[in-house]
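Dropping the structure in here first, questions after.
What you see is the complex with one protein chain gone and the rest in place.
Naming follows writing order (A, B and C), and every chain is counted from residue 1.
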Amino acid sequence: MLRLPGRGTLRRRGTVPQVTRRYLLLRVVQIVPTILGIVLISFVLVQAAPGDPVLALAGEHGDQAYYREMRRHFALDRPLPERFGIYVSRLATGDLGMSRIQGRPVAVIIAERIPATLLLTVSALLCSSLAGLLLGIVATLRRDGAVDLVTDMVTLGLHAAPVFWVGQISILVLAAGLGIFPVFGMRSTEPQAGGLPAALDVLVHLALPALVLTSQQLAGVARVTRQTLGRELDRDYVRAALAKGLPRGYVVVRHALRLALLPVVTLVGHRMGYLLGGAVVVETIFGWPGLGTLLLSSLQSRDAPVVLGIFLLAAGAVVVANLVTDLTYGALDPRVRHG
Amino acid sequence: MTDSASPLLRLEDLSVAFDGRPAAVDGVSLRIDPGEVVGLVGRSGSGKTLTALSILGLLPRGAKITGGSIRYRGSELVGADDGTLRGIRGAEIGLVFQDPLSALHPALPVEHQVVEGLAWTQGRSPKRARTEARSLLDRVHAPDPETWGPRLPHEWSGGMRQRALLAMAMARDPALLIVDEPTTALDVTLQAQILSDLEELRSRRDLSILLITHDLGVVAELAHRVVVMDRGRIVETAEIEEIFDSPRAGATRFLLEGRLPASGASGDVADAGGPTRNAGGGTTPAAPLLDVRELTVRIGDVPVVESVDLRLPRGGTLALVGESGCGKSTIARALVGLEDGASGHVLLGGHDVLAAPPQRLRSIRRSIQLVWQDPFASLNPRRRIGWAVERPLRIHRLAGGVEARRRALELLDRVRLPRSYARRYPHELSGGERQRVAIARALSVEPDLLILDEPFSALDAALRRGLLKLLGELREDLGFACLLVSHDLSLVRAAAERVAVVYLGRIVEEGRIGAVFSSPRHPYTAALLSAVPVDHPRDRGKRRRIILEGDVPSPASRPSGCEFRTRCHKTRPECSTRLPPLDAPGPTSDPHSFRCFFPVQGR
Amino acid sequence: APDDEDGPQTGASRVVVGLSELPGHLNPAITTAGGVHTVSEILYDGLIRLEDDLRVRPALARAWSYLDDGRVVRFRLRTDARWHDGTPFTARDVVYSFQEVLLRYHSRTRASLGTALTGVEMVDDSTVDFRFREPYGPLLRQLDVTEAPILPAHLYSETDPLTNPANRAPVGTGPYRFVRYDADGLRYAANPDYHDGRPSIDELHWRLIPDAGTQVTALERGALDWLFAVPGPERRRLEEDPTIRLLETTRGPGGSNCVMTLGFNLDRPLFGDERTRWGIGHAIDRAQIVDRVLFGQGRVAEAPISSGIPFAHAPEVELPGHDPEAAQRLLADAGWGRDADGRWLAMDVNGVTAGTPLAFDFTHFPSFSQYAQLLRAQLLAVGIELRLRPMEPPVFVEAVFTERAFDTNVVSYCHGPDPEIGVRRMYISSNIAPVPFSNGAAYANPVVDSLFDQARRSLDVEERGDRYRRIQEIVARDLPYLPLVETESTRAHTARCSGFRAGGHFAAEARCRR
Partner (left out) sequence: MDEGSVDRRAHVDVDGFPRGPRIGRTRAGVVLAGATLLLGIGAPWIAPYDPHLIVGPSLEAPSATHWMGTDALGRDLWSGVVWGARTSWMVGLATALLTALLGAPVGIAAGLGGGRTDDLLMRGTEFFQTLPRFFLAILVIALFGAGADRIVLVLALTSWTGTARVVRSEVLSLREHDFVRAARASGASGMQIAAGEILPNVLPLVTVLFGLAVGRVMLVEASLSFLGLGDPSLLSWGALAGQGQAFLRSAWWLATFPGAAIAVSVLGLNLVGDGLNRRLESST
């Protein structure tokens, strides 16, 4: 599934450019047209969608005069290119426009939600990466043993289970059934006195949603680690290192893992979109007050500026994650070709 | 070696099997005494590598020792714990792996890998370790360890990598060195270098060596005793001379028979072939089939091939020889118009391949066909044999449908393959059979010129012989000309009439096989010829061997003047000022030209 | 026990309320959106107050009287009411609220009251006159905090009420005042100066829990004290929970007396014959809807006007009951015939090409998909095919009311406290226009139009009730709409507290045990 560039047949020597400053710059510059493209696509989509946003505002009653007034109010009566021009020029200054429903700057609304989503996704990202890596390593070291087989089965299962189902079942069992975890929100109803207790409170609430999101990501990491590390361990250089009298643990970590890490890093980095998508579902299930719940409610009320803002943010996160991944890749493997 | 009381290593009845399969190593017993060089020979897949790996407890996943014992200095290694084995690995027994590239970690500097074992077990400071690494590399004649040490393996050349592995295995001064196919991947000059390195190591410190190879020539150079394996079993163990003089086992004879004589009379095949008839008493035919003038090929900015002139008469056979990377394949590809950076003239029957418009090129391509080096890669794995053979006919719209099918079957007859093979897939064929298919495919469009790029180097010696013979017969029947690219001098001698020696993309010597092989004039040719392993252990040391030091320079930075001077043992100051011309001082009817100011004197 | 989980006892009593979605703002005067009204009504007052049984009580208005044959209604206002920031409440606030905000942005008030009113005038600081072209019967029912909340003129005048910062940090006259708004929810505190007396419960915490099921769990575990809506499936369990009390109501946020209504597009020849409409009606088992979609949270609609408006409700009117036999008979009468597969094909139906199957689109909000699926199942059982067309609200409005590109639809028409608010709009012929949630069926009957006008003009409840009953007789027979069920909603609260009400000021008179 994952193929390393440049592995195996480096037929033609001397054609392996190193990661240069110029390359870095190029990668960064390439982002600009990408982002512009994303802005254009999403804007056009939102504008081309059927349904008049003003009608969503009006509720059950209203008349033409009322609509005209609202339309003028939100500059919906201008031609499309003009609206796009306004949008982009404002975007350049960090202004995402005003929410049509809340009447507040979109940037502010989104900014309020970012910490919650960030907390959820980052903790899931860290947990799944570390635990997945560890699980993969342990399974590889005990190859063909019970741990390996169980890990394989469990990760296969998790890989196939839809994230909402994992969430539902864990609510049924862990939260509703056994009452171990709080099931909703980010904070208790009680005001928490200051720093530590408040942080602990958030942590307790975080546990279940983060666990569910982690489980979705973890399977991939563990499986790729297991697969690539297992493959690396079968390579001659591992046996050659052992033949030098080096201890096994050293060889696994310093030699094999170093190369096995590459696909894992790629996986983690390139799954930013998945992670955010999963977060939307998990937030909905657990009432986590993040961007996902905001996205869905904004979609229902047809609050286009907010939807666009969130979409752009997600796309931006993906672009940045890809960039960081590629750069990390170069740092891990000096042979890497960037073409 | 006669003190049977204290062998260094003793295998008794060792069996290794992959789970659920019959034993891959089956009851192997062998011993190695201190200071002794034992050759372990056998066909590919006979279990040599597995035997070696089992000694250090490094069998691949799935393989297990199913019986027998391995004693090193009297202590049992089968079933030993990890600590014991680790004490042996590297410190007592050094292992040089079969494939140097894959045995090196791709992302760690070579020098780091060379001393890693030492640094770990003996706690060296990084600086000290580096110094030691460089001196180790120096000892195995790796050039310029200061510059190359910190680089990554993929930047190293094949020969250098093999040396790095040697240095790595020798880092902790083991008593026994196991060397797995140290030269198989290398061409003759490098092979000679490595063998002499090994000999040097052995003699400098009473080292025992287990030398694994399928090439009896290598064994003939070095070993005291030979153990022959076949299908996992030992079929013969004997002193070295005995093996060559009176082989007993069939497998041994098979290995011996496959060998073409490296010296002596010129090969049977070329003599049997028809073209000599056309050669008409030594007069050059009026219009050569192939006339290459000033061919230069640039890959990127690098002139990989430099103003090459070649001439090949209709039905003639010309061989291109030279070390790996010298540009032989590039020349071959340029002749078919597959190299974009080619300039000069390639005239085939009067038409210039390089200047031809696409439409014309298609028809020219019909008259030149290529047979590729790797029979496993040259056939589409997802297409049946019949399809492959018909393919050129269809591309050139020479035949279709039933007619194409009929011609394909005929071609299979010609290359002595059963017609039923038309329905098979390549993976159902052996290497030799695939190469026959490749030849059949090439011949389907009745070309005037067949280019064979290392056609047999991936094959077993016995197969080589058979194919060579087939080729000779086909040539006699069909009368096509042959351009043979190879670094295997014995093969060239057997198959070609004329030979061109290529060094760094230039022709340095050209002439009739007999003339060039018996009295080479260019020092490079002489060195190449001297590097061919002896035919028999008794010739060991008889021949004066010219070891070429170092690697071929990069075509990107060619030396000034004579490009060979950096490795030439006869170099003089004049050599660096001017490029010697390709001159033919002898009779013009049978020119023997070379590019040297101070040629080797003919014998 | 849930009480233990109440956390540190601070001495103040608090009620934690479950919230499904965060409102964008807290100004109930500029919108009829349920989300906003749910959380904001308790911060404000109307001129009058409607009890849960729709009886009229004074609120910001102490008393009222009719002048000029009922064409002027004079309100005397309280003088002791103050805004949460301490500013006194005056007639200026009332005039500003109606003229600048309610009649412009509160779509329901604008649509009903707006068409009848000629002016709102300040007589003195504590007196306001409402002037009408002709007498206007429903007025009082349109002045509560849901239909006409009063905003502070001193903060709003001369600004754009849609973007005024006070929308997010509201200042009202209501029993609770705003404290904080963050991503998890909202905090309110009791208004110590409330003109009707300080509420007993000190703090209201609104906790955002989008999932309704999760809200119930939270209530059961004591983490919540009050829920505005219990999902039907959960109701039966809560009924048996001794720590929890339920409260059924037909009042919903931002609207009440809602009737789930099937509408026929009368422009379609398919529905040209009322026998076809009645036939379809007989195929529908409305009790099953109450049972399986609402889980008992509602009742079968007995008449076109909700039973929540007793003076106008006409239970004696006959609507098609579940009767497949009758359905088939009526369809056959209308010229439909069944083919071998049991499907209805037009044989001799006016305006319909022979052979056309009785299959039609059913346009609905995605949130009403349970209704849609049940109706599809019921109609399928008698050979009528319903093709579901769920549409997000804005798309729905455009398709149904602007483009009229639909066959049938379902709309939750909230009749409100008076038929003038929520019923009239469905039937009068002048509403056959791109007005959302109006006369989607395109029903035009001059008799009905004039009866509605009479009912509106009259100040006599008896007389108005009579007109409405006559209207219902006619529209039940013509059946442009089939009222399906009256929806109720179940509030739930902890047994620790009592005295909650269903309306916007739900917690104003409640008190909790320790």
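Keep in mind that, in the parts below, contacts are C-beta pairs under 8 Å (C-beta built on N, C-alpha and C of every residue); 3 or more make two chains touch, one makes a residue touch a chain.
No experiment lies behind these values; they were computed from the predicted model shown.
> When the whole complex is taken into account, which chains on show are touched by the absent chain?
Counted over the whole complex, the chain not pictured touches A, B, C.
> For the chain left off this view, which of A:I86, A:C127, A:L141 or A:A161 is in contact with it?
Final answer for the missing-chain contact: A:A161.
> Out of B:H396, B:K469, B:R512 or B:R543, point to the residue that touches the absent chain in the complete complex.
B:H396
> Of the residues A:T121, A:Q217 or A:N322, I need the one that contacts the missing chain.
Of the listed residues, the one touching the omitted chain is A:N322.
> What residue numbers in chain C mark contact with the hidden partner chain?
211-213, 216-217, 231-234, 236-237, 288, 291-293, 295, 366, 369-370, 372-374, 376-378, 380-381, 387-392, 395
> Spell out the interface residues on chain A facing the chain that's missing from view.
Residues in contact with the chain left out: 1, 3, 5, 9, 11, 34, 37-38, 41-42, 45-46, 49-51, 140, 143-144, 148-149, 152, 156-157, 159-165, 168-169, 171-172, 176, 226-234, 272-274, 276-277, 280-281, 284-285, 295-296, 299-300, 307, 310-311, 314-315, 317-319, 322.
> Residue-wise, where is chain B in contact with the chain that is not depicted?
19, 44, 60-62, 98-99, 102, 158, 181, 184-185, 214, 324, 333, 336, 338, 361-363, 365-366, 368-370, 372-374, 376-383, 391-392, 395-396, 427, 431, 438, 441, 445, 457-458
Following the convention adopted for this analysis, only the chains that are shown with their structure count from here on.
> Using the average of all C-alpha atoms in each chain as its centre, how far is it in Å between chain A and chain C?
Averaging C-alpha atoms per chain gives centres 41 Å apart.
> For chain B versus chain C, what separation do you get between their C-alpha means, in angstrom?
89
> Which positions in chain B touch two or more other chains at once?
none
> At least two other chains touched by the same residue of chain C: list those residues.
Correct list: empty.
> Which chain B residues qualify as touching chain A in the complex?
53, 56, 58, 60-61, 82, 86-91, 94-95, 97-99, 102-108, 113, 116-117, 120-121, 152, 154-155, 165, 168-169, 171-172, 299-300, 554, 556
> Enumerate the contact residues on chain C facing chain A in the complex.
Going by the criterion above, the answer is residues 7-8, 16, 21-22, 24-25, 31-33, 104, 107-108, 110-111, 162-163, 167-168, 182-184, 205, 207-211, 214-215, 217-218, 221, 223-224, 254-255, 391-395, 397-398, 414, 425, 434-437.
> Which residues of chain A touch chain B in their complex?
So the residues of chain A touching chain B come out as 7, 10, 12-16, 143, 233-237, 239-248, 250, 255, 258-259, 332-335.
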